[in-house]
Structure formats: C-alpha cells, structure tokens
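The structure that follows is given in the form of structure tokens.
Of the protein chains in this complex, one is absent; all others appear in place.
We call the chains A and B, going by the order they appear; numbering starts again at 1 in every chain.
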Amino acid sequence: MKFGIVVNEGPYQHQSSDTAYLFCKAAIEKGHEVWRVFFYHDGVNNASKLTEPPQDDRHIVNRWSKLNEEHGVDLVVCVAAALRRGIKEENLAKGFRISGLGQLVEAGVKTDRLIVFGD
Amino acid sequence: MLHIINKSPLTNSALDSCLRVAQAGDILLIEDAVYAATTGNLFEGKIREAMGRFKVYVLQPDLEARGLADRLIAGVTPVDYGGFVELTTTNKNCQSWL
Partner (left out) sequence: MSDIKKFMFVNRKAPHGTIYALESLEVVLITAAFDQDVSLVFLDDGVYQLKKGQQTKGIATKNFSPAYRALEGYDIEKLYVEKESLEARGLSAADLLVDVTVLERAEMGELMDQQDVVLSF
C-alpha cells in the first residue's frame, strides 16, 4: 500500500514526530511505500538543520533525512507554516523540501491511506 | 473505520467524543491514550462498555514506556508499530481524533 503521513507537531515537544517516524519505519519494513510525509503547523520544525539534541538522545531531524535518502520518502514542509516559524531554504535539513499545501491534498488523493499525527 | 486516539481520557475528551459519535469499528490507543486501557483508572468501565461495539487495541511500546504493561484491561489487544500499520490497511479509512 501507498501511505501519506501528516506531522502536525514539533520534534522533542510532542511524541507525534516519534510515533509518525516509527510508523513509517514499520510500514516500509512490511513492504509498503511511504510516499510522502507532510509537515504542517509546528511540525515544520522537524526540518530544521540547526537542531542539535544532546548526544545520548535520538536525532529526530536526521532520522527523517535518512528515510528520504534510503527509501526515497518525499519530505515536504508547508511553506506558509514554515515561514511563520522561521523555517527557510537556508536552514532546511537534507532531504526536505518546502512547498505548498497542495502537496498535502495531493498526498490525500494519490495515496491509499493518509495518517495524521498531531496533538 | 480505524479511530486513533492519543490523549489520556482523564484530561481530554477525545476518547469520549469518539465513543459518543462513532458507531463501530476499531479503536487504537496510542501515546497518552494508552492510560485508558489500564485497570483501575476511572475510564475502565467505559472501555469495557466500548468493547461491545468496537475492537480495542493499544500500542504496546507506549504502554511499556509508561510502566503500565502489567495493567492492561483483559480484552484489549496489544499491537506493535507493525500491528498499527496493519490496522490502517485492514480498515478502509482512519481518523486521528486530535
């Protein structure tokens, strides 16, 4: 099956980024395709390359980047939500791209299931 | 339909609303909603009642993280992330009650 994922909350603040990531990993392990992860609301903070967690903690941003690199998961950050929160091309982590809300609608149309993770 | 709940029923009405509005289907308790699936909490009666209409699942890693794996209400089915994925595929649609 083809999955679309929506992440509405920031990393480290709320568990939704972790749950969404672990869901993606499990889906891929089961042979499904995670076609796109769309980051909205504070979820856009998942894309900041300035993120530096303590060494003994998980690196949520790099984890997403790796998912893009290894499995071609399209990581899309909502432009309007991103600009509101200071996420721009210049501080965008590897594998993410900034685009419009149309990409979220497209994920709903083109995937078999769209799963929302948020607060 | 798969109903995904992620909040404790003791602080938030998401689970209550889901049980009020949804008529049947699967319910998956994740994140802070796993507290709803534990014995002795105020919501236990409502979960037991809901099991007549819904099949209730709980995300086991979230339950373990909260130190409550030994308090699971009988009849609630634990699943891992793979089981979560499975539930989204066996149901034709899903809703996160945020």
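Basically, a residue touches a chain if its C-beta (ideal position, glycine included) is under 8 Å from a C-beta of that chain, and two chains touch if they have at least 3 such contacts.
Keep in mind it's a predicted model, so treat the numbers as computed, not measured.
K.L.:
Given the contact definition stated above, which residue among B:22, B:51 or B:69 touches the chain not shown here?
P.N.:
Here the residue in touch with the unshown chain is B:22.
K.L.:
From the list A:40, A:64 or A:96, pick the residue that touches the absent chain.
P.N.:
Within the whole complex, the residue contacting the unshown chain is A:40.
K.L.:
Touching the hidden chain in the full complex, which residues of chain A are there? Just list them.
P.N.:
On the chain A side, contact with the omitted chain comes from 6, 8, 40-41, 80-81, 100-102, 104-106, 108-110, 114, 116, 118.
K.L.:
Can you name the residues of chain B that touch the chain not displayed here?
P.N.:
With respect to the unshown chain, the touching residues of chain B are 1, 13-14, 17, 20-23, 25, 93-98.
Here, only the chains that are shown with their structure count from here on.
K.L.:
Given the complex with chain A, which residues does chain B contribute to the contact?
P.N.:
Answer in residue numbers: 4, 6, 30-32, 61, 80-82, 84-86, 88-89, 93-94, 96, 98.
K.L.:
Can you list the chain A residues touching chain B in their complex?
P.N.:
1, 3, 8, 15-16, 19, 22-23, 25-27, 29-30, 32, 112-113, 115-119
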